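Note that this complex is displayed minus one protein chain, with the remaining chains in position.
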Amino acid sequence: MTTVLKALNAALHFCLAEDPGVYFLGEDVLDPYGGAFKVSQGLSTAYADRVIATPISEGGIVGLGVGMALRGLRPVVEIMFGDFITLAMDQLINHAAKMRWMSNDRVRVPLVVRTPMGGRRGYGPTHSQTLEKHLLGAPGLRVIAACTLDDPGGLLQKAVLRDDDPVLFIEHKLMYTRGVLALSDLEEWQAERTDGVYPAYRLRIAGAPAPTITVATYGYMAEMAREAALRLAYQHEVFTELVVYTQLSPFEPEPVLESLRRTGRLLALEEGGRTLGWGAEVLAQAVEGDLGGLRAARVAARDMPIPAAAMLEAQVLPQADDILQAALDLARK
Amino acid sequence: MTTVLKALNAALHFCLAEDPGVYFLGEDVLDPYGGAFKVSQGLSTAYADRVIATPISEGGIVGLGVGMALRGLRPVVEIMFGDFITLAMDQLINHAAKMRWMSNDRVRVPLVVRTPMGGRRGYGPTHSQTLEKHLLGAPGLRVIAACTLDDPGGLLQKAVLRDDDPVLFIEHKLMYTRGVLALSDLEEWQAERTDGVYPAYRLRIAGAPAPTITVATYGYMAEMAREAALRLAYQHEVFTELVVYTQLSPFEPEPVLESLRRTGRLLALEEGGRTLGWGAEVLAQAVEGDLGGLRAARVAARDMPIPAAAMLEAQVLPQADDILQAALDLARK
Amino acid sequence: MTYSSDPLELYRQMLRIRRFEETVLDNFPRGLFFGTTHTYIGQEADAVGVLSHLQEGDVVVSNHRCHGHFLAYGGSMHALAAELMGRATGVCGGRGGSQHIQWRDFYASGILGGTLPLATGMALAEKARRSGRLVVAFLGDGALGQGAVYESLNMAALWHLPLLLVLENNRYAQSTPITLNLAGDILARFQAFGIPAEERDTTDVLEIREMAQQAFQAVRAGEGPRALVIHTYRFAPHSKGDDTRDPQEIARYRERDPLPLHASRLDPEAVQKVQAEVEHEVAAAFQRAEGDSAANPASLTPPLGAMS
Partner (left out) sequence: MTYSSDPLELYRQMLRIRRFEETVLDNFPRGLFFGTTHTYIGQEADAVGVLSHLQEGDVVVSNHRCHGHFLAYGGSMHALAAELMGRATGVCGGRGGSQHIQWRDFYASGILGGTLPLATGMALAEKARRSGRLVVAFLGDGALGQGAVYESLNMAALWHLPLLLVLENNRYAQSTPITLNLAGDILARFQAFGIPAEERDTTDVLEIREMAQQAFQAVRAGEGPRALVIHTYRFAPHSKGDDTRDPQEIARYRERDPLPLHASRLDPEAVQKVQAEVEHEVAAAFQRAEGDSAANPASLTPPLGAMS
């Protein structure tokens, strides 16, 4: 079984091979180092002139990518830690996302900015955050989050080769070493994929009774959600349906609404901070969906910086037990 | 009647007079220019050594303010247009907001960053945005929005003189020339203020029947909400209760929940883009509030950059008619 | 596009900008425009002198004060007027307005300094594609406050990119004199990043053209970035009516108005003929734009395209 790391790395190799316009840029991305999280391993050896080690200039290199994209290339820019995406917000929000539209659709910005988010490794307050929530809802910017399901490499590949608009591509640090789970390999689960380029996935425990809770999530939290779903089913006879998104923004409510029409209960999970997190939009769209009798809750990080010490970090970030508890509370409502 | 502009200006004069630790910094803030929107008029004449014209370095001057605050001053930093706050996101999210907490509460960051947001003046895609949504839910950062009601100057004054944590203080460009409305002067309205430093306001049309819709909003949209509420009442016999927030983040749900318990219908209004806007959090908290039979909707900008041409801009930003229509739809549900 | 080096044509280009901008300022009170504007009056020699070296396909990256750059680049005066008026026929269909102009290989944005990383990336792309094209990026003295500028200088120099930086030091950023904004030395700032730079305090279009010649050659020859620092002055307010500068200072700089300075070297009759032609062109452009229909809200497309 391939890992998410290998899948992403293979996708980048494929993209560079496939299209001579693809460039890969970032800090410390050259071999033998191959990037802080090793996603770029081998790229510079194979494509020396299209893999560029950049200075430590997160804002600058995202802007660089915008300029390259505007002139017909398909750059992929790596931001070493997602925490530093704050340095590129102006380039993302005021340049990358607007250029096409401002030009009356005359130009395109086929840029991918990849970055690892997430904690649980004790890296402390500036190296553990899940900050994509601050970039959701920026018009003109697509935000995609990989997960272990199906084909994370293919997801990246589509963003790089087929998407003519800027994509912020989120990876969770803990996911890299996890195995990729083809839908057909998910033996305990009955899994479906929505249509569309960046699909959502619907997962139910195979053979279980009809679910009474819809769990909407993405990224690494989908791992925790699967674990929680199994415990909920086997230990508590509470049955859930997971809806795992890959496209966070623009948010497409239909997959979650479709499930909610059957369950009426919604649990949104994310590792980022609760307030104005992705889950807020999920809940908002759910209530706007006029389903009648909707009950909903969120599990997310406490609205707090992320401490370095393991025992503190565990208190701030959402844990499997938190999911369990929230689901049980919801089931009782 | 004083204007919001005069009130904010007077508050700054007061703060500088009151506390020798208060400093005012920003681009073009010196007399006779007095700032792009004239909020700093007269300050540099009266307090020459504590009012500093800075280079055009939005990130740098916010960081400068963080450093000043850490060393015991109370800096107020003006960002000329709210659109440029993207350049200071790293300083706000990774420095200002975390310093106190990371230090185990050893230090404080009494910094105020003021900035005008909003469109409707044809300034185009990079000078018309309402971007505070991208900074809501950043732990350790308070986001306050002035409105015409009550005492916008007092709000700023509290942020500057009494708040030991970083505050992002949002002003809407169109509000500057509006008159300040003391609650007691609001003759058509019955108005109440919540307790707390940064209050919320509850407004009902005086003598009207019990409201059936709660309208949650802030800033300049509160002006449009009042106008819409009057039209709804007099033309459509739909009665609303407005809940106008000044503290956007951390979001305190109680004022809106309290009203919702009576109305069951929620309309959230904001000028920023709909997706993951402030209204998403309002709706999410409302549904989490388990009120039963909640109906809710949002009025916000279309998820689109803001065009320069007047007729285009009007299509993208929410208008009074949009509020009316949304309220009527909601009333029928 | 071809760019003329004929002195009379250089005069025409400067005059087109001047008369366009004056017409904009004159008509603002009429409510013909919505939003804001930043005029180029006084600085015309910069754009015209520098861009006279452009070749087809070269890229120009401009800033908030972009009308002059755009017209010198070869942009349509009518389309620019229409953009300012919010007409469907505007350069960007009314979406961009005065500060956000995109057409062919010309790009302008109102975020100071933020355009420099873009220009650097564009230069990287042109180098990568071996297109032989170069990128000319304009910036003002005030934009030197932005960190993004230095991130760009570093990368452009490091990778020997075909980027020509044109710093127009008009001595003010909005209301703030350069002395309150800038420490050290402008030229040294470029040089510290390994970018050869040259400066001139002039409004003479021929001198600017001549100064730019070598820089263009070096950049086009693959020698990496170059910077031109032109010390100049704007005669009109920062945007519309906001001028707090000493009127005597303005008057002093007006004495070296680039237009009469250059015109004095030309055949007066030819100059008169050009003046009449430009007068006609400007009037026609504004008239036509005024008659065009307003941008149509139904034309607004979503900001993300469909995927292939």
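Note that the chains take the letters A, B and C in the order they are written out, and that residue 1 is the start of every chain.
Definition applied: a contact is a pair of C-beta atoms (placed from the backbone, for glycine too) under 8 Å apart; a residue touches a chain by one contact, two chains touch by 3 or more.
None of the values given here were measured: they were computed from a predicted structure.
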Absent-chain contact - pick from B:Asp164, B:Asp290 or B:Asp329: B:Asp164
Given A:Glu78, A:Glu241 or A:Asp303, the one touching the chain that is not displayed: A:Asp303
Of C:Leu32, C:Leu158 or C:Ile250, the one touching the omitted chain in the full complex: C:Leu158
Residue in contact with the excluded chain [from C:Leu167, C:Leu182 or C:Val271]: C:Leu182
Sole contact to the chain not displayed, among B:Tyr23, B:Tyr123 or B:Tyr201: B:Tyr23
Positions on chain C where the hidden chain makes contact: 144-151, 153-158, 180-185, 188-189, 191-195
Missing-partner contacts on chain B, residue numbers: 23, 49-50, 52, 54-55, 57, 59-73, 75, 90-91, 94-95, 97-108, 139-140, 142, 158, 162-165, 197, 250
Those residues of chain A which, in the complete complex, touch the missing chain: 27-28, 30, 32-33, 36, 53-57, 59-60, 83-84, 87, 121-127, 303-305, 307-312, 314-316
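Note that in this section only the chains that are shown with their structure count from here on.
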Farthest-lying chain, centroid of Cα atoms versus that of chain C: A
Distance between chain centroids, defined by C-alpha means - chain A, chain B (Å): 30
Mean-CA-position distance for chain C and chain B (Å): 36
Per-residue overlap in chain A, given as positions that touch at least 2 other chains: 90, 94, 97-98, 101-102, 139-140, 250
In chain C, residues with contacts to at least two other chains: 93, 95-96, 100, 109, 111, 114, 147, 303
